[in-house]
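The complex appears here without one of its protein chains, the remainder shown in place.
Moving on, here comes subunit A:
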Amino acid sequence: MNPYRENLSKPLSVNPFRVSQAVGGVLALQGFFRSLPIIYGAHGCVEAVGEMLSQHYQEPIALQNVSVHDSNLIFGGSESAQDALELAMSRYKPDLIVLIGTSLTEMVGEDLENDVKLFIKKHSRTLGNCLVLSLQMPDYEGSLETGYARMTERIVEAVVRLSGGTNRKKRRNRINLLAGPHLTPGDVMELREIISSFGLEVITLPDLSSSLCGHLLIGNTKLSRGGVPLDYLDKMMTSGCTVAVGECMEGAARAIEQSSGIPYHVFPSLTGLQASDDFFEFLRKQSRTEVQVKYRWQRQILLDSMLDARNAYRGKRIIAALEPDHLLGLSGWLGEIGVRSFRAVSPSSSPVLDKIKGEVQIGDLEDMELLAEDGADLWIGSSLSEQGALRRGIAFEPMGFPIFNRLGSFLTVSVGYRGTTEILGRIGNALLRAERRVHK
């Protein structure tokens, strides 16, 4: 889409920070109650995906595999896929199974859809309300963001198909919240709270706030815990409107609109004073209810904090390595607080990149280090990028995915007035810390 941004003279990727689609797909599925992703690839693929997510969220990840062996590649793996589906079904009785294809199955031309069709036909009696789907998610295209969005869209489409008619009565005081992958479980929780404060009922999907926030409720299980229950999704088709947070979620929102005529509204990001104002104004109109005193206070506090922080941010040059939607939100907010420059590297292309205020290129962390060479006061990115910041002696603030060797990063909040105040403090403190180090 934006090939001109890429450094085409470089044949390889040095210190890549792109996270594959399958990770995004599996992550999205954790936000659905009692779901089970099954990765159709070599056994190592599963371990890598599970390990990454577990490290970041400090939670077990519901995930299984179809073990592809060399014989499967020659004779086809349909039988193995059936075995895996059957095993998952008989042992755990999930509510939602998605067979996820990898570049390997794509390359040998496995027909996942047919596998699922066969399985459903064979087990139509015992299946009950279990939803079985398939989705190809090769890792040579897209990134975590697209994987997450595509998985959500896939499930929304399936729910749309199941729910049938478009002329069902709508309930104005119910909102669908499509939460993008750059939101932490803490963010999603905050958004649900804000929306509820207007007396609106909210259906969140995927809902990571109740699955990967770190609760002990269910004990040890192989299925996803928490998340939005599947039967609840049918109610989605009678909501008053859909709110998508993150532009990548627009596809799913559009799918709902097309089938049920539910209007949607996309908020690229909810970080920052302006973005939060827009969101609250939207909710106020939608619900015809006034903003609660609590949030009026929060806005005051944010404004005061912005005044307090003006010196910490003034004249600062910030570089970031994040996914497109995340970059857009961050750049908007940093523009609002008035940093001197914002330059960034994105792991994959997206139309969103054109809207970013600042310089953006598609690349890897070697490119990020080149940016750092021109001078920067703060480096923002995932834990993978931390070593580059260390090498260049630039203050580092973790954000994005994956983050490891840190506690509670999945509970940080950066949306709404309160979240913006929190991120204002976090980034501001990192800048101040770096300044102290310079003057020493």
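Quick notes on this one:
To be clear about the criterion, a residue touches a chain if its C-beta (ideal position, glycine included) is under 8 Å from a C-beta of that chain, and two chains touch if they have at least 3 such contacts; residues count from 1.
We take it that contacts and distances are computed from a predicted model.
The unshown chain of the complex is recorded in UniProt as "Nitrogenase iron-molybdenum cofactor biosynthesis protein NifE", chosen from "ABC transporter permease", "[Fe-Fe] hydrogenase large subunit C-terminal domain-containing protein", "Putative DNA modification/repair radical SAM protein" or "Nitrogenase iron-molybdenum cofactor biosynthesis protein NifE". Which of A:His43, A:Arg172, A:Arg340 or A:Lys357 touches the hidden chain is settled by the complete complex: it is A:His43. Touching residues on subunit A toward the chain that is not drawn are 10-16, 18-20, 22-23, 38, 41-52, 54, 59-60, 63-73, 80-81, 83-84, 87, 102-104, 107-108, 138-141, 216, 218-222, 383-384, 386-387, 390-391, 404-405.
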